[in-house]
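Every protein chain except one is present and positioned as in the full complex.
Now for subunit A:
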Amino acid sequence: MTNQGRIAENIVHFARVLRRAGLKAGPQQVLDAIAAVEAAGFNSREDFYWTLHATLVKRHEDEVIFEQAFHVFWRDPQLLDRMMALMLPEIRTPDNEDREKANRRISDALFANEPNKREPDEPELEIDASETFSASEVLRKKDFEQMTAAELAEAKAAIARLRLPLDEARTRRTAPSARGRIVDMRATLRASLRAGGIIPLKKRDYRHRRPPLVVLCDISGSMSAYSRIFLHFLHALTNDRDRVHVFLFGTRLTNVTRELKHRDVDDALARVTAAVGDWDGGTRIGETLHRFNVDWGRRVLGQGAVVLLVTDGLDRDAGEGVEPEVARLHRQAKRLIWLNPLLRYDRFEPKAQGIRALLPHVDEFRPVHNIASLASLIEALSAPAATKPERRAA
């Protein structure tokens, strides 16, 4: 019985490690895990692994973290001892050798109580210190500039004015409606029982709903002047609507949807900056679109999603590989809208290879000549689609 108690205790500690490493292993999962281990018994290490896995892992992405945490936690008794020691009030400093063995994220989770650990609120501290003065540092400072109350109010008002193309999509779900097209038999019958005589027909109609919105936003050097406005826009958008997915790309693709969900705009932006590693660098449109198509396309483009592509189309790889990827994106999306902030160009000419590859495959091309504020950005998006891209003869 005491043995069982110890196992339960260890599972609780293990779940705590997983939580710090980012898994959502709540109290219910811990109880489940204990019950599962009791049900399955101890036959082998492998069974024990999969028993805990069945109850504590709820996302495919978390499997890697679980695997590493499991091996660190349940194999290395030394490390386990340290972990247990950390649970006690007195804190021992672990030597660095052991720490390096463990995966960084796991060790961060294991030793989160360590006094000299950097605070999660200022994750950029170390990186900033190690880097020399660079453009990315400038950007980060610029972005950390807090949003004033006036700006916040303006953003809210502006986002309320936003009308994206195809903003109302008919769903297959119905709602009661006086002039609907479908007879609501259930409501009609109930009404007939109440009234008698002539039965008034109750109607229903299809409900309308905003389709999912996927934003792919370029954050490379040539777009840096607008980064702050775009991030504010994306934050407002994510918190205003459901089913918004936001990806940032420069040389690689980062999904920042979860980071942007934090309600406080400055907090959310700090998290986004920490999550993205390629601020103000070059742009690899073909490569990043390929990653999106392969890793995310099927997961976020269902249910008639509208894609908003924000980029100036200037590509480091000189447009290589852009054409097939944007064509695929176009086929998967209900509507592909390209918003191009025509930075530093008074007269836009589709000369760059990337631009020429993109143009034939977008449904709507929306050039913006000067994004001075969130309002002007939203105006550009809400205006009726005037510019259908010119289709050049191949």
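Keep in mind that, in the parts below, a contact is a pair of C-beta atoms (placed from the backbone, for glycine too) under 8 Å apart; a residue touches a chain by one contact, two chains touch by 3 or more; residues count from 1.
The criterion applied here is as follows: contacts and distances are computed from a predicted model.
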Practice task
Given the options "Sulfate transport system permease protein CysT", "Phosphate-binding protein", "Aspartyl/glutamyl-tRNA(Asn/Gln) amidotransferase subunit C" or "AAA family ATPase", say which is the protein name UniProt records for the missing chain.
Solution key: "AAA family ATPase"
Problem - Residue of A:R163, A:R186 or A:H208 touching the missing chain in the full complex - result: A:R186
Handout entry: Of A:R6, A:R161, A:R181 or A:R298, the one touching the omitted chain in the full complex
Key = A:R298
Practice task
Quickly run down the residues of subunit A that touch the omitted chain.
Solution key: 24, 26, 28-29, 32, 35-36, 39-41, 43, 46-47, 50-51, 53-55, 57-60, 63, 171-174, 185-186, 189, 192-194, 196, 212, 242, 293-294, 297-300, 302-303, 324, 328
